[in-house]
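Removed: one protein chain of the complex. Kept in place: all other protein chains.
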Amino acid sequence: MSDIQTLPFAKALNAGLRAAMAADDHVLLMGEDIGPLGGVFRVTEGLHAEFGSQRVLDTPLAESGIVGTAIGLTMAGFRPVIEIQFDGFVFPAFDQITTQLAKLTNRHEGTANFPVVIRIPYGGHIGAVEHHQESPEAYFAHTPGLRVVSPSTPNDAYWMIQDAIASPDPVIFLEPKAKYWMKGEVDVAERALPLHASRVVRRGTDVTLVGHGAMVTTLLQAAALAEGEGTSCEVIDVRSLAPIDYEPILESVRRTGRMIYAQEAPGNVSVGSEVAATVMERAFYALEAPVLRVSGFDVPFPPAKLEGQFLPDADRILEAVDRVLAY
Amino acid sequence: MSDIQTLPFAKALNAGLRAAMAADDHVLLMGEDIGPLGGVFRVTEGLHAEFGSQRVLDTPLAESGIVGTAIGLTMAGFRPVIEIQFDGFVFPAFDQITTQLAKLTNRHEGTANFPVVIRIPYGGHIGAVEHHQESPEAYFAHTPGLRVVSPSTPNDAYWMIQDAIASPDPVIFLEPKAKYWMKGEVDVAERALPLHASRVVRRGTDVTLVGHGAMVTTLLQAAALAEGEGTSCEVIDVRSLAPIDYEPILESVRRTGRMIYAQEAPGNVSVGSEVAATVMERAFYALEAPVLRVSGFDVPFPPAKLEGQFLPDADRILEAVDRVLAY
Amino acid sequence: MTPSFEAPAEASDVVRVLAADGSYAPSPTAERYLPLIDALTDAELETFYRDMVVVRAFDRQATNLQRQGQLALWPPSLGQEAAQVGSVRAARTHDHVFPSYREHVVVTTRGVDPIDIIRLMRGLTHGGWNPADHQNTHLYTLVLGAQALHATGLGMGLVFDGRTGTGDPEKDEAVIVYYGDGASSQGDVHEAMVFAASYNTPQVFFLQNNHWAISVPVSTQSRVPLARRGEGYGIPSVRVDGNDVLASYAVSKLALDEARSGAGPRAIEALTYRMGAHTTSDDPTKYRTSDEEESWAERDPIARMRAFLQNRGASASFFDEVDAAAAAYADDVRVRTNALGDIPTEIMFDHVYGDAHPLVQEQQRWLAEYEASFEEGNA
Partner (left out) sequence: MTPSFEAPAEASDVVRVLAADGSYAPSPTAERYLPLIDALTDAELETFYRDMVVVRAFDRQATNLQRQGQLALWPPSLGQEAAQVGSVRAARTHDHVFPSYREHVVVTTRGVDPIDIIRLMRGLTHGGWNPADHQNTHLYTLVLGAQALHATGLGMGLVFDGRTGTGDPEKDEAVIVYYGDGASSQGDVHEAMVFAASYNTPQVFFLQNNHWAISVPVSTQSRVPLARRGEGYGIPSVRVDGNDVLASYAVSKLALDEARSGAGPRAIEALTYRMGAHTTSDDPTKYRTSDEEESWAERDPIARMRAFLQNRGASASFFDEVDAAAAAYADDVRVRTNALGDIPTEIMFDHVYGDAHPLVQEQQRWLAEYEASFEEGNA
């Protein structure tokens, strides 16, 4: 078998989970419908058959219970990997995540670790009903004690899930559900980047486009279109939302002087706000224009028929490119 | 009785609650220990005796239950005002707040309102144990459908609680617990400002200092000290964190060219991030320096003996003033 | 987890009036409910049957519409008609009803236009109707269990305002809230029972145990009957055969009337079965056997009631008429679904707040101008 395999994102995740479970028999999966059904997105397909009911747990239907018992499982030496069924259903677990999971390492003053991974399929583009298309990353990125990452390619999915599981810290693992079916090459032999590194995915000289998750594809589309109009865009996938690896971003902005952050989440008090504020702080003199944000609007995710209007698309990015170039 | 009364912050709140309850017999209070005890900060003192057990409810000990039943009470025509005992105990209610309360107006497409006020004593300075000194405002400010306000004076406490109760929308009402005992003049006859207006509390020409809650006092201290060093600081109390009234801030920054946002909350993905990013966007050419943020560190609120090091004080503000002036 | 299938609907504590073959064979526990059933008129009995048949036709139609790409998703109510019709027909028009998201029978029986459910599942709305215009039938809630607390809170309001417990059933209001076996594990359902008991709300907790939460059997949620939970709060609780519309009606009727009288909350576990997929995205063959499905098909709630009515002498023309009405109802839904238009972009901003909100207004303005700029470009 070649080291390079072409896999859809969901299957790459599945392979990453399988590798982590094979390597450490205290890695276990917990969630709703992740067992015989393989999860509503089939990310855990086959793992229940392979590893059994004590490694792949179809839990009772209670998210606080899932996260809270996962914490207890770490105390028995396990590394639980939780699947939250959809982004909008993580909130019943919010107390266990913020007041317990995020703080327990600190509360234990270094005498214990709490390696829980919480996988959350997130974001829009699938035309689903309420609570099924949201982007809750800001809540977690604001919370000290959590790490927050989001792969945007099958190769990253494969490696980042393993790195997240290996981390001694709780990791919120955001899976852009729009990408589950996207195929890409996975190098199963060699990890390209560490978990928290951001990555330049396209080189350019006029404007720096930065984003995460499914938005990276949109940024690349916008960059391709902009090229036709004579504008050269650099595109950066931050991959990790907490902490953020600013070096590649700052290096780029120092060259381009112009930057846009794109995200599906509502823009107010968001990851995009933080990146904009930080880039201003660290590259003030380099900026020819304000860092602009292209975000979901500050309204609840609308009925699916309006998601095309709610979610930033390449045109919305280009509109911001025009604005940022007008300075 | 004169229209101007000198009252401590907590008593001003108490008077505001009493006025709202007297004006509308469907205003009711819910919470833990708010009845005969009058709340752990005595904000509801005397109200149980005055209005009885069906207007001032000592509920079972369950925050999700409190917020969830408050939502149901609005459906029966009530206007519930909830007291969460301490900032760190709001998280069990997070699902009811974000997926229900914040979205129900939208879900009902305008056919119903959900006027729930959630009072949360927040912030540090009282030397208390874990979960009792936090500043969770970013979580709420990021959530479409919520309004988020924080009075910093007795007069604002008196009026803003009444305005929050009168609002057709859910309001997160953050009470800076460090200020509960601070006395100030309350004009019980006339409201000074609308609920969502920010207010210039000190005029200045060199640097604009902006913040909310207990931090406003710290900013004023810093401004007084800066004056001694020849720097003239303008101080603005935003009062409302969602929405934010940007006009006074932008007007000021256009004059000063320099701005600092101060908050107790961890800085990453915070209200300060948003204000910094927005001011950059709207007043880019006016800025002589990046908008700087002075915040709590991105760590769990530390053991009380370290709160002095964690919480921004006037010196930390002045350090940022020096930095912003150095551009 | 052990499989959940052990014919628990036949357990001795379960209230049942009609046997699976439609014969009138009350269980001993049904004794106290029989007067309520005896009091039902022929017209009422026929209404129960008609309700079930009509909504099943609608549900089938909706499933087809989803397959044709007209809906994002459809969660079928197939198989749960008796539990839903029986309980909702026991409620008075002034009562308050909180569905979860599979209560198509419940809400349409209260006058909600089925096209409004269709609009929800098509992605045109998050709500669909105004509860105040439909016998206080509240909106679907997709976050499992959350509505249980809303129901309890409303019940508290009824108590505080003296709108219940006066002794006049024509006026005393009660609340019924629906949720599933899976949802019963959520903390919110527990807290709803704690508050309900504490404030003595006039409320019925109606749990439809359809034996599955998507792919997870009820045995994962509980190893003992879910009805026992209520007892832990001092809430009198009963198990009923949820595929028996008469039993479902009677236990709900008594519970609602006790609740409205001031006796406090009541809980009902209706044993039923989700005969279809969880939703149109689901594939039940991955997690359950056809044996199990077949055994439940034998307890079909509609066939059972049809046999009962036939035994009582209902005419063939009655059944034909109901079938025709159901077909017409479903056809009408199809026609109207196909005619559904778009929704305006603005509505995304319109009702986020009840009062003006500058950030939202500004974004609404921006988007309108942005969209207009394309139209100009195209013009």
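For reference, chains read A, B and C in written order, and residue numbers begin at 1 within each chain.
What we mean here is this: a residue touches a chain if its C-beta (ideal position, glycine included) is under 8 Å from a C-beta of that chain, and two chains touch if they have at least 3 such contacts.
Just so we're clear, the structure is a prediction, and the values are computed from it rather than from any experiment.
**Student:** Using the touch definition from the top, which of C:H190, C:R304 or C:H351 touches the missing chain?
**Tutor:** C:H190
**Student:** Of the residues listed, C:S222, C:S281, C:Q310 or C:T345, which one is in contact with the missing chain?
**Tutor:** Here the residue in touch with the unshown chain is C:S222.
**Student:** Of the residues listed, B:A128, B:A166, B:L193 or B:A286, which one is in contact with the missing chain?
**Tutor:** B:A128
**Student:** Which of B:S64, B:S135 or B:T208 sits in contact with the chain that's absent?
**Tutor:** B:S64
**Student:** Kindly state which of the options A:G16, A:G35 or A:P60 is in contact with the chain not pictured.
**Tutor:** Going through A:G16, A:G35 or A:P60 one by one, A:P60 is the residue touching the chain not shown.
**Student:** When the complex is taken as a whole, what residues of subunit C touch the one chain not shown?
**Tutor:** 1, 185-191, 194, 197-198, 220-224, 228-234
**Student:** Please output the residues of subunit B touching the missing chain, sorted low to high.
**Tutor:** On the side of subunit B, residues 32-33, 35-38, 40, 53, 58-62, 64-65, 88-89, 91-92, 127-131, 268, 297-300, 302-307, 309-310, 315-316, 319 touch the unshown chain.
**Student:** List the residues of subunit A that touch the chain left out of this view.
**Tutor:** Where subunit A meets the chain not shown: residues 28, 54, 59-60, 62, 64-65, 67-78, 92, 95-96, 99-100, 103, 105-113, 115, 144-145, 147, 167-169, 196, 242-243, 245.
Note that only the chains that are shown with their structure count from here on.
**Student:** From the centre of subunit B, which other chain's Cα mean sits the farthest off?
**Tutor:** So the farthest one, by centre of C-alpha atoms, is C.
**Student:** What is the identifier of the chain with the smallest separation between its Cα mean and the overall Cα mean?
**Tutor:** Of all chains shown, the one whose C-alpha centre lies nearest the global C-alpha mean is A.
**Student:** Taking the mean of the C-alpha atoms as each chain's centre, how many Å separate subunit B from subunit C?
**Tutor:** Each chain's C-alpha centroid was found; their separation is 41 Å.
**Student:** If you average the CA atoms of subunit A and of subunit B, how many Å lie between those two points?
**Tutor:** It comes to 31 Å between the two C-alpha centres.
**Student:** With centres defined as the mean C-alpha position, give me the subunit A-subunit C separation in Å.
**Tutor:** Their C-alpha centroids are separated by 36 Å.
**Student:** List, in ascending order, every residue of subunit A touching at least 2 other chains.
**Tutor:** 88, 91-92, 130-131, 268, 297-300
**Student:** Going through subunit C residue by residue, note those that touch at least 2 other chains and give them in order.
**Tutor:** As it turns out, subunit C has residues touching two or more other chains at 125-126, 143, 187-188, 347, 352, 359-360.
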